[in-house]
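For this view, one protein chain was removed and the others were kept in their places.
Per-chain residue numbering starts at 1, and chain names A, B and C are given in the order in which the chains are listed.
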Amino acid sequence: MVVQQRRRGPLAGRWVVLIVAALAGDALATSPAPNDPHRGGTLRVLAGSGAGTIDPQVNYTLQFANLYQSVYDGLLAYKKAPGAEAFTIVPDLADAIPKPDNGGKRYVFKLRSGIKFSNGREVTVTDVAASMRRLFKVSSPTSGTFYNRIVGAEACISTPTTCTLAGGVVADTKAGTVTFNLSEPDSEFMDKLAFPHAVILPADAPSKDVGVAPIAGTGPYQIVSYDPKKQLKLTRNPHFKLWSADAQPDGYVDEVNFDFGLSDEDQTTAVANGQADWKYDPVPADRLPEVSQKYPKQLHISPLTALYYLAMNTRLAPFDNPKVRQAVNLALDRNAVVKIYGGPRLATPACQVLPPGIAGHEPYCPWTKNPGKAWSAPDLDRARQLVKESGTAGMKVTVISSDVAVEKQMGIYLQSLLQDLGYDATVKSMSANVQFNYIQNTQNKVQISVTSWFQDYPAAADFLNVLFSCASFREGSDSSVNISGLCDNGLETDLQRALATGVTDPNAAAAQWAAIDRKVTDSAAVAVMFNPKRLDFVSKRLGNYTFGAQFYFIYAMAWVK
Amino acid sequence: MAEAAGDIIAAPRQDGAPGLWGPMLRRLTADRGALLAAVLLLAIALACAAAPLYAVHVAQTDPFHSNINGEITIDGVQRPVIEANTEGLGLGQTPIGPTGRAQYLLGADSQGRDVAARLLYGGRASLLISAVATLLGMLLGGTLGIVAGYFGGVADAVLSRLLDVLWAFPVYLLAISMSIVAVGSGLHLGPLVIESSNPLLPALIIGLVGVPYVARPMRAQVRALRKSEFVLAAIGFGVPTPRILRVDILPNVSGTLLVLAPLLMAINMLTESALSFLSIGVQPPAASWGTIIQDGLALLYTRPLVALAPGVTIMLTVLSLNLLGEALRDALDPRLARRR
Amino acid sequence: MIRPLLARLAQMIFVMAGISVVTFAIFFATPGADPSARIAGRNASPETLAAVRLSFGLNRPLPVQYGLLMKRLFVTQDLTSFMNRGELVVPQIFAATPVTLSLVGGAALLWVGGALLFGVLAALRPGRMLDRGLMVLGLVGISMPVYWLGAVVNLVTQSRLHETWLFSWVPPLGYVAFADDPWGWFKVLLLPSFTLSVFYIGLYSRVLRSALIEAHQEDYIRTARAKGLSERRILLVHALRMSLVSVVTLFGLDFGALVGGGALLTEVVFGLPGIGKLTYDALQTLDLPVIMATVMYASFFVVAANALVDMLYAFIDPRVRDA
Partner (left out) sequence: MPELATPLLQVRDLRVTFQGAEGPLRAVDGVSFDLAAGEILGIVGESGAGKSVTLLSVLGLLGHTGAVVEGSVRFKRRELVGLPPRELQRLRGGDIAMVFQDPMTALTPVYSIGWQIVEQLRAHSGLSKAASKARAIELLAAVGLPNPAVQFERFPHQISGGMRQRAVIAMALSCSPAVLVADEPTSALDVTVQAQILELIHRLRSDFGSAVVLITHDMGVVAGLADRVMVMYAGRVMERGSARALFEAAMHPYTWGLLGSIPPLSGPRPRRLPSIVGMPPAPDAMPSGCVFAPRCAAADARCATRPALPAQGLHAAACVLAPDERAAARARCLQGGLNA
């Protein structure tokens, strides 16, 4: 079973790299009229398995963020449009994007009226306040890093059950407005409100992780059933009335079935045979040549800002010893893993955390033969020397990877690499349905794991702060995104300083982020492998393929008739 | 017909061959199928035993070491083991196919490792584990069968009830239950601790699971022997039980055991490969035919040989084991162990 | 007629109890890591461990634990998997049962039909080409791992020959419920059922063939010939009916192996969400509660099927009816 777990993230306007996807037959962001000929049919999507819980405020995977885009709405949303246009923030349930006042610490949102949840109840400001409180009650993974500046958030983070957010989020039913008060200004707060964890749910939604029981939403589709091993079914939301084509367009297809349980190989064959319309997990490398020859028009490559990396547990032998982590970084043959992922057209080797195209990215690679700006080749001898110096040769090391085809192969490669470095290495691949939670939980004593990271919102902070700040590390919890457990005071102060300068002087902040990037890369808490591109393989009958850099393939805008 | 039968085959001729084995061996070697099976089995076993030689001298690779960026020279041309696709969009990488030469004879798998060398190493694991499991099954099943069959009474009641339970338990589910507990945290039998990566573990489990296949026919035959005159006579003479078991029961039963051995080994081979396929048998980095098939499935549609080759070798091995078992049974006595 | 039925029922209940004890012992009493860690599986946060210890009563004596487990499995059916955040296990099994039933039912039909056809054909003229050929084919059939055969079937029907008219009808892998689309359901199950039945067709055609040949040496066959009946009628009416009696007893046992083993592997390769696939997914995450439940329910199903077949046996053989 294979499911690809990645954090998602948009890309800010400041994005430089050429955007237009070479092949994407992009269509304008339109919303289908009731009698549109393309309307109707069932979209069949394949994935290895579900991606853990269906709770939009708890789930932190790209697979389900892609799903939530047409099921839930936040006060704000990213524009449902092809390419970079998808990064402009547009009002969704709120009727406008307010100007911040009180020194950038207060935002007042006016809620649109007449919008209904799929359970028939109308959306009110009390739902908005309740949703923000729920975010802390279910200890959402980003509650500590994204929303900690809301007044009262600190209390909610320490004791989630009794969270009130008093003074932080004030709902005024008569005026139909919701006021957000921040403890200090946050230039990226608008992005954070457009993030799935901040979607608006019915006030009576249970204040604990709902697991597999769907919660009513406001988008054009509603989740009807979810079995992580069999299927997730979406049907049209009967109460949906179009209110903003940019924020939440109506969908073409009547039904969307996410079918789970097939291997990567069989999924690719099913799409090739036209038996399925889209495949979430990456196409295995060995099928790409055949697919790219026979179905070139059904392939879409889109650039991304993301990274694949090896998370090494800095608090567990042998990776508590920096020399060992450096040895892994040096020995890692980044060309090999790029080949596993599908070759240079789909991935570029990388050593540093910040991917190109993010403000603060300055090419830097210490972990290579003749270190400099770019990675050239592995340096096995130095790596072995470091291992000898560390005195940890012969130790037992277990690599944890998901059973997504490409990740499983990387796990096997890594096991063989560690074996070369002198360790007694084994590899354990497990269902992607649980792998991401498993490697975060310190109880499971994971030494080294294969994982990936797609930013949540377009800023260096979303890489360096979210992945390496102490706030992102929670002992014994499934939501501890700082997998390597790096919590270093010096780094903390740098991070806070960069965040603060970011509010006033973005350029100065960029230089600071570059310095932090170099510091984190030097600490070798992780071994960055490469920056991937997104490849989508769709069926012949699928029309109006739209790839929004924000939410990727916008299934609502595709038609099958 | 009785009288007619008497007419045709007069008193059975004594050709002077000693005891049980003489005529059986003669009939066995006369059976062409059995000979072919024995030769094939021997060839596969030898080839697998020679896996290290093959890996070092012929394939010149370490079949357990990832060789994704490796290169090989064919007819003087330097070619990558994992070839990048150049046509069309230039996407994707495919491991090299069967080269028909010493290196990468059957091609490479997704990690660029030599499939032929891995096949031989995998064979060692599969054959070894199945053999140990068969031995265990024969010993345990045999003793259980003899004890239950011979002693009767309480022993038989208890043992046969236990066998009924074990026999009704779907084999794979029993193996899965035990494997998952063992794989999870290794087996702690008092002082003896077997970690989950130790191949002895699957052998132990498969052996245990195979016990009913031996115990049931053994018990049936020993019970019949127990009632036969010559055993009753021996007991009548006051011959001590161990001696009766050794002298009267065992030789008569050894025929059945001999027949059961290859048949049980065949079943164990299939069980081992299934458990390894479910990744609860042989644990990586070790490899067995089951795990190689699992690797092969990831390349099924582009390099099918990676999955087909181990499957065919399993089939040939199990086929020859079955042939051998059947030939043994027919050579010994057509009535014997009709179970499978 | 009633006495053998009751005896068989009692034996069935005994075996089921035996299996539940064996399974309980394996999961709870096998020496090694503390069972709560094993059951909590991958998700070993302190609160989860405590919750497991409490709900399974691990601090209480073994019989109590056994009782608790049985209650949670069969009575209250509230056994939860700790991997998937409290997902109820038993409803998943009931949801998966029809898939496994359809697969196993289809395989059983093909198995009996195939074995009858090939067994009789082989026994018509023993020793001839057809007989030897079928018997070798049978041997090959029982020597192939079922999941590998499934992969080969997929390779041929889904990819290499998918465009040819022969296999263009082959639907995508996965399951179509009978209620939604009976024809689709049939198409989806045809190849998996065939793959699953090949082993048993091979096995049973050989068993039936030797049973038929043996039956031909019996006196009642000579009487039938003396009555002037045709060879075909003797084979089909007398020899076959008698051979079926001995074959049916084996059917029960192997039906178990089919459900417990073969079906599991076939479901994995063909992506059918049955009890086997449920067990396989649980294996990937070492999700013990699910495995405990699937092992118990599958074994009970097999034992019940065994008992059913034995009763069928009484119906087929009049001699047993009066015993």
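Criterion: a contact is a pair of C-beta atoms (placed from the backbone, for glycine too) under 8 Å apart; a residue touches a chain by one contact, two chains touch by 3 or more.
Worth saying up front: this structure is predicted, and the values here are computed from it rather than measured.
Only one of C:R53, C:H238 or C:K277 touches the chain withheld from this view, namely C:H238.
Although one chain is not displayed, subunit C still touches it through residues 126, 216, 218-220, 222-230, 233, 237-238, 241-242, 245, 316-319, 322.
We adopt the following convention: only the chains that are shown with their structure count from here on.
The touch graph of the protein chains shown is complete. The pair with more inter-chain C-beta contacts, choosing from A-B and B-C, is B-C. Those residues of subunit B in touch with two or more other chains are numbered 279, 297, 300-301.
The set of subunit C residues touching two or more other chains comprises 154, 158-159, 284. Subunit C meets subunit B in the complex at residues 11, 14-15, 18-19, 22-23, 26-27, 30-33, 37-38, 139-140, 142-149, 151-152, 154-155, 158-159, 203, 207, 210, 219, 222, 250, 253, 256-257, 259-261, 264-265, 268-269, 279-280, 283-284, 286, 288, 291-292, 294-295, 298-299, 302-303, 306. On subunit B, the positions that touch subunit A within their shared complex are 64-66, 68-69, 82, 84-85, 87-95, 110-111, 197, 279, 283-285, 297-303.
Subunit A contributes residues 1, 49, 52-53, 209, 211-212, 227-230, 259, 261-263, 266, 269-270, 273, 275-276, 403, 430-431, 433-434, 437-438, 441, 443-444, 476-478 to its touches with subunit C in the complex.
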